[in-house]
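The other protein chains are all here in position, but one chain of the complex has been omitted.
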Amino acid sequence: MKVVLEHLTKIFPSRNKKSNEQVVAVNDFTFEIPDGKLIGLLGPSGCGKSTTLYMISGLQKPTGGKIFFGEDDVTELTPENRGVGLVFQNYALYPHMTVKQNILFPLQNLKGEDKLTKTVMLERAYEAARLVQIDDLMDRKPHELSGGQQQRVAIARALVKMPRVLLLDEPLSNLDARLRLQTREEIKRIQRETGITTVFVTHDQEEAMSISDMIVVMRLGVLQQIGAPQEVYDNPVNLFVAKFLGTPPINVFEGVVKGEKLYIGEQAVLDVKGAADQEVYVGIRPEGFITNPEGEFTTNLINVEVMGRDVSIVSKHPNAVSETIRSIVDADSAIDRDATTVSFSLKPHKVFLFSKETEQRIPFEVK
Amino acid sequence: MDTAVVMQEKDLQKVTARQRVVKILVKTLTYVFLGSMALIVLFPFYWMIISSLKTLEEYRRNVPTFWPEKIMWNNYTAAFQIADLGSLFVNTVYVGVVSTILSLVITVLTAFAFARLEFKGKGLLFAGLLATMMIPGEMFTITNYQTVVQHFKWEGKFVALIIPFLVSVFYIYLLRNNFLQIPDELYYAAKVDGTSDLKYLWKVMIPLAMPTLISITILKMMGSWNSYMWPKLVAGKDGLHDMITNGLRGASFVNPDNPSEVDYPRQMAAVATVSAPLFLVFIFLRKYIMKGVSRSGIKG
Partner (left out) sequence: MVDSKNKWKAWLYLSPALVLLGIFTVYPIFNTVQLAFLNGYNIWEAMDGKMFTIGIDNFVKVLNYPGFLTTLKTTILLCVLTVPVSTMLALLIAVALNSIKALNRLLQTIFFLPYVTNSIAIGMVFATMFNMIGLDPATGIPQTAGIINNFLSIFGVGPVNWINPGSTYEANMFVMCVYIVWNALPFKILVLLGGLQSVNKQYYDAAKVDGTSRARVFWRITVPLLSPMISYVLITGFIGGFKEYSSVVGVFGEGMGPTGDKELQTMVGLIYDSLGEVGTGEGFASAAAMILFVIILAVTILNLKVSNKKVHY
């Protein structure tokens, strides 16, 4: 089932009665989620990603715009009539029910011609439980389960009614680091096996990039960019997206384009064919540096951190926006640790230019 | 698992319309239910007030009026005289204030000892105190009545109304818990600075525990205002030491023209007068009362 958002907008009235300030949580979102894909809604807190998810679920009503499931306009439908499964951030498992009762609960709500027999319900519950591998925990209560197990129960409960769309709100945020890695693979697997269009919300770009078929980057209620993770990473449309994706984060410098050459400080560091003369922000991915004693770009060396496969070089530059610059190079690169400076040449496709005014990407030709 | 079938457009509209109707219906029913319950809850108060302002003749009519035709303020002055409400007020306020102050002092000292001081048998003693809360008050009343009347010869004295109920284990429990929430470090710091226990109590713990103390004060005052049984037993027969509730129930409001008929408007005027202070306290200190009550379940 594809999900289409058309000019979706959500405005919250101000909490303070006296001021008329409104909060625009989601501003004019339009995008399409293709059928059977896993989509990550990504952004810092307050970007409207959870609000978007809740509007898709029907728990919150949009102020404007429309939501379609396939060809159906579901904007006015209440959650139960939409056929969505929702997994809450803290799971919201009913504490007084066993795992089995929790999973059965949505099925027992069905009425009229949808009503199922007890045997069918149990079959479906066990099927869902097997899918998330908790079929041996069916008689436990939620408080007897670990965080990861509770998460699986919550997913099983959402899946058991065979939703048209599965929604997950920060599915990994309550898990410890080790479980997080494991669970995100699990979510990917479950999504592949069921083929249900799945939307999940996260503020963790690594999490989103690692499992999504497509990511949607948002900021302050405004949609920034949609695309496959690698595509967005390689081609950020603006400075925000470039900064938000990638660990360690992208290095940003103030620079100038003059005569199709990019200057950072006095140094001409790169040929940027096709870019007009102007002041720019320069984003260079940490992996965009190559150590080269004859390199065009020289920075003040502070520290070299060996990380096994790679080496991380921490340096400083007067035109850098952030305190330090971090570049990641091959472990076999020759680096003089005692030197006061280090010189690099740059990989052109890892360098992005952004307008200083609009922070939008400025394209240039890469040879 | 397969996904559900696509809904037809007609179905969609039907479902949308139905859910809207259900929503409005539920909201309406909720408000109708709450509204009618609120009316039921309020009605006795309304009836008390309008009845207290009617003439006996108007009150007596077979077709009731919902607003007095002639507002009889002098029902109130009459009620004051008949039930001697003035001196009952003075008695009750006197007993209430004195017992509240003494009770607060004792409660604070005891709660402080249990919360901050170390002594042998503390846990056991505290558990013992809590255990007494399970015993119904009537068990105490019987012996206390004997003690106060026969042994102490306090019958007909205010002291009989004040002393026996000064200590409330529940208040001690409430305040001790509140004191325990105050971090130990504050106490250590005070000790290091050479502050005495009493000064620490006065300057640090009491201000921090103010909301609880206010709750206790209100509940205790309300208790005096509503006390009925104990004063009836020990206040003596002369009526000089009666509490307001006893005076109210005991006074006979009769129609001067027909001594066997109750003059309900005047009685209601007296009832309204007795209820008024409670409402005033409630309006101004609602937060503290509700907080104290939700933790207790004990009236007064």
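Here are a few things to note about the model shown:
For reference, chains read A and B in written order, and residue numbers begin at 1 within each chain.
Here is the rule we use: a contact is a pair of C-beta atoms (placed from the backbone, for glycine too) under 8 Å apart; a residue touches a chain by one contact, two chains touch by 3 or more.
Only a predicted model underlies this, so the values are computations on that prediction, with no experimental measurement involved.
When the omitted chain is restored, the residue from A:Gly85, A:Gly148 or A:Gly255 that touches it is A:Gly85. Considering the whole complex, the residue from B:Pro68, B:Gly96 or B:Pro164 that touches the absent chain is B:Pro164.
Where chain A meets the chain that is not shown, the touching residues are 57-59, 78-81, 84-86, 88, 90, 92, 94-96, 105-106, 108-111, 157, 161.
Across the interface with the omitted chain, chain B contributes residues 26-27, 30-31, 33-34, 37-38, 40-45, 47-48, 51, 59-64, 105-107, 109-110, 112-113, 116-120, 122, 129, 132, 135-147, 149-150, 163-167, 169, 172, 184, 187-188, 191, 197, 222, 225-226, 228-229, 232-233, 245, 248-249, 258, 260-262, 264, 267-268, 271, 274-275, 278-279, 281-282, 286, 289-290, 293-294, 297, 299.
We adopt the following convention: only the chains that are shown with their structure count from here on.
With centres taken as mean Cα positions, chain B sits 56 Å from chain A. Note for the complex: chain B touches chain A at residues 1-4, 6-7, 9, 12, 15-16, 19-20, 23.
Per the touch definition, chain A reaches chain B in the complex via residues 1, 70-74, 76-78, 81, 83, 127, 159, 162-164, 194, 196.
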